[in-house]
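So the structure is just underneath, and the comments pick up after that.
Note that one protein chain is taken out, while the other chains of the complex remain in position.
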Amino acid sequence: MFPTPIAKTSREWQIGYQTLLPIMLVIWLLPLIAVAMFSIKPDADFTNGNYWGLPSSFEFFSNYGKVFFESNMPRYLMNSLFITIPTVIGAVALSCMAGFALGVYRFKGNLLIFFMFIAGNFVPFQILMVPVRDLTINLNLYDTKLGLVLFHVAFQTGFCTLFMRNFIRALPFQLIEAARVEGIAEWRIFWYVVLPLMKPALAALAVLIFTFIWNDYFWAVVLTQGPGAQPVTAGITEFNSQYRAAYHLMSAGSIVAALPPVAMFFLMQKHFIAGLTLGAVK
Amino acid sequence: MSSVTTNASTANRGWYNRNEIAITPWLFLLPAMLFFAAYVIMPICQSFWISFHQWDGLGEKTWVGMANYERLLGLGDQRMDRKFETSFWNNLKWLVLYLLAIPMGLFIALFLNQTVRGIRLYKSLFFFPFVISQVVVGLVFSWLYLPREGLLNAVLAVFGAEPVNILGDPTMATYGIIAAGLWPQTAYCMILYLTGLNAVDPEQVEAARLDGAKGSKMLWYVILPQLKPATFIAFVVTIIGALRSFDLISVMTNGGPFGSTRVLSFYMFEESLSEFGFRMGYGAAIAVVLFFIMLGFIVYFLYSMWRDEKGAN
Partner (left out) sequence: MRSIFKTTVASLATAAVMGTAAFAASHATPLTGDLKITSDMSNPAPRAVMEGLVADFQEMNPDLNIELTIVDREAWKTQIRNVLGANAPDVVNWYAANRMGPYVEAGLFEDVSDMYDGGDLPGLDAVKGAMTLDGKQWGVPYTYYQWGMYYREDIFNELGLTEPTTFDEELANCQVIVDSGRACYAIGTKFLWTAGGWFDYLNMRTNGFDFHMELARGEVSWTDDRVRETFANWRKIIDMGGYVADHQSYSWQEALTFMTDGEATAYLMGNFVVAPLRDAGLDDTQIDFYQFPTIADVPQGEDAPTDTFHIPSGAENKDNARAFLSFVASADVQTAINSGDALGQLPVNADSSVDADEFLEQGFEMLSTNAQGGVAQFFDRDFPAEMASVGMEGLQEFMVFPDNLDDILERLEEARDRIYQ
């Protein structure tokens, strides 16, 4: 193990390390602590210049109450949910199939198609912006959740296919061959043999895509407008259009907006990290 | 009659059976490929096409040939578009400085790669920033940077330094935004390295220790080579992240002050869809240039993966 395990080092360093850990953590998370603090401050603290001190009164309920009951935040949150979940399902389903095709079969163009998916995933998405916007408008899907979902599914399929294909490659191929000898149809092999083995990959991808899509801002701005379809990332700034930056409400809103991916991360940490670090070890 | 039908259907089944292995992959690929073609491949081609036109996004496109590129890159007797120049150099700054996330992530990973009580929670909390949307990160950092009330200036004041207005100063604004971007990106690299460190071969480490290697030597000659896959991924995601930087700029400075924090992706958006924009042709030309810059990296990534494929077979 590297670096040297702490248990094998001097007593002083052990204590030093134990104290350093929380200090480093606080510094590292300082921006977040600041937002959390902002979100429970009264508005008056900001007018009085008390930005970074302790809150002069505890306004947790009134601030979050305003976010939930007097703003469009709940609508934005619902939009985010209705955009994110179908995208996760769609992208995972499509990429499972594509990954299966690319991982199991040898045919001409296999590698070419695979690389096309990867390359598409790396493309700067600004180059897609104008045509995708036009396409969405022509399909009559501008400013709808469906319009965003369709695009996200298509774009995420690149990354997901890369992921799935590599995962399927690592499965024992004998299982598939054994099934073929039994005379089982190919689609049944996919459904009954391969898919059950892919559960960990499915979970990892689902969590990952959930976070990516939830946090998307660019496409939300390009393809939607207003509380009818816009997700929460684009909605936060609504608090800003008041005549003065409403720091306390924006902070509370930001925290609410960040909660779902954070919860997802803490609940599914193992899968999340497995997804992110695919390929980080051989 | 009925026998004919049966014959035909057996023949059909026979044909499908004979070719099942050849046809199935295409059937499975079809939906993904359709989606991908409609929303990714086609739009790339269309953007190339649009970049040869003058178009306000409402009326008819007018063919202008290479005119957009000539203006953008300053071909012929024109001067290079200054906004493009600024954006390009800022992109370079992003590329270079964003890579700092890799050593920083490695450093934190090494720091956290211990087995003490509660270390799992520490690791999760250190990873936290990556899960938050860039919009929130941008907002928070712009508050830290506020010229009068920002925390940064409060801290500077403790050390007796003059207050700074990072996002209002054209020489510093871009660095301020990159610093904000490094925060989540470092967390990402950290988690990659933590996973990588987990898989480092303990026997090799012990063997090296017996040979007297320790500290930085050990890191350089024994650990880092084993972390190569993690480094590769960190490199890929960081480069892509750097070239895609848009959210932070849009939230923190909106490209200002006086356009000094523009990058190509932001400039492209501004020309195409912003309040005074709607020069789709010119915007598309910028996107195409950005695409070619990215293409260099894409080819490199694909080449490395292709090499690995060959090695695996």
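Chains: A and B, in written order; residue numbering restarts at 1 for each.
One rule holds in what follows: a residue touches a chain if its C-beta (ideal position, glycine included) is under 8 Å from a C-beta of that chain, and two chains touch if they have at least 3 such contacts.
Since the model is a prediction, treat every value here as computed from it, not as a measurement.
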Neighbouring shown chains of the undisplayed chain, as defined at the top: A, B
Touching the absent chain when the full complex is considered, from A:142, A:219 or A:272: A:142
Interface with the unshown chain - residue positions in subunit B: 56-59, 71, 79, 82, 146-148, 165, 167-168, 254, 256-259, 273-279
Missing-chain contacts mapped onto subunit A: 47, 133, 137-138, 140, 142-143, 225-228, 237-238, 241-245
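The criterion applied here is as follows: only the chains that are shown with their structure count from here on.
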Subunit A residues touching subunit B - in the complex, by the definition given at the top: 1-7, 17-18, 21, 24-25, 28-32, 34-35, 38, 49, 51-52, 94-95, 97-98, 100-102, 104-105, 107, 110-111, 113, 115-120, 122-135, 150-151, 153-155, 157-158, 161, 185-187, 190, 211, 214-215, 217-218, 221-222, 233-234, 236-237, 247, 250, 254, 257-258, 261-262, 264-266, 269, 273, 276-277, 279-282
Subunit B residues touching subunit A - in the complex, by the definition given at the top: 20-22, 24-26, 28-29, 31-33, 35-36, 38-44, 46-47, 50, 57, 108, 110-111, 113-116, 122, 124-129, 131-137, 139-141, 143-144, 146, 149-151, 154, 183, 188, 191-193, 195-200, 202, 205, 214, 218-219, 222-223, 229-230, 232-233, 240, 243-244, 246-247, 250-251, 264-265, 268-269, 272-273, 280, 283-284, 286-288, 290-291, 294, 297-298, 301-302, 305-306, 309
